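Got a structure for you, questions after.
A single protein chain has been removed from this complex, and every other one stays in its place.
Right, chain A next:
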Amino acid sequence: MSLLEINDLHVEFRLDAGTVEPVNGVSLSVEAGQTLAVVGESGSGKTATALSILRLHPTPPCHYTGGEILAGGRDLLKLPEREMRRIRGNEIAMVFQDPMTSLNPLKTVGAQIAESLRLHQGMSRSEARAQAVPALREVGIPNPEQRAGEYPHQFSGGMRQRVMIAIALACRPKILIADEPTTALDVTVQAQIMELLAALQERFGMAIVLITHDLGVVARSADQVLVMYGGRPVELAAVDDLFDAPRMPYTKALLRSMPRSDVPGGAPLDPIPGSPPNLFAPPGGCAFHPRCSLAVPECATEVPPLLERAPGHSAACLLEGSP
């Protein structure tokens, strides 16, 4: 059974400059012990989807206009804020992109871990502080007794991200949302953080929603992949299927644009022409059609539905025909 299921989620930002719909009909589900990667370029709606799960968008300007987010038998979009607060950091936790700015510079890391424990597990200040030490040890921070009393600026980027993970996992959430957890880190540290997340997932069996634009990270860490473009889901498949047999032209182009190390002397990069769609004035039909080399006239008028084209492999493209 899915720990988290999103059905046809629609999110709108009503801004002075106009209304945008960063999340337009997203559906996904993720099971215990599994990792779902959500990929797409900047502005594709992947982070907006992630923040919607915990309802962390400021309202206004954000409005959840349709769909449902099911977790633990409840629709999170219908919960009152007070109950939503009991879920945040407790049942569903989140790790953010930039560990340099996501920790409060004026509080010790021990205090920042303890905060969740006091809030959700009713621990006293001293119990929670004591519990912060094993939480730091768990994420591989050496000398945790001393480090718990230090401030974020005394930690390197990778170590700070470990602290963020310790905060997120302090209350043993069932679901972890990791929003580009390695983007701000250098490559060797990226690998260490992804290994840490995998090890902790194996140990605690949580479901992970991994937001990323790094297809290398996807290939190594994910079970399922959801590709997003212009706020819409365009392809959903098991990770091997997606890399072996992508169906949506955008996914194909995305895979082609990856730098290759297997060609001697290096292959020239093959970028996707054009720019991501302007969400204030999205193109009609398939949002990718202006950049698609295979587009036919119907692509400009018809929005292709996300349909299952092969077992466990869905794609939204008119060229795939009707099943």
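Here is the rule we use: a contact is a pair of C-beta atoms (placed from the backbone, for glycine too) under 8 Å apart; a residue touches a chain by one contact, two chains touch by 3 or more; residues count from 1.
We take it that contacts and distances are computed from a predicted model.
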Undepicted complex member, UniProt protein name, chosen from "ABC transporter permease", "Ion-translocating oxidoreductase complex subunit C", "Succinate dehydrogenase / fumarate reductase iron-sulfur subunit" or "Putative Zn-dependent peptidase": "ABC transporter permease"
Residue touching the undisplayed chain, where the options are A:4, A:39, A:62 or A:167: A:167
Contact with the hidden chain (one of A:115, A:138, A:180 or A:235): A:115
Hidden-chain contact residue, picked from the options A:56, A:191 or A:219: A:56
Which of A:20, A:87, A:141 or A:253 contacts the chain that the document leaves out: A:87
Where the missing chain touches chain A, by residue: 54, 56, 85-90, 93-94, 96, 98, 101-107, 115-116, 119-120, 151, 153, 164, 167
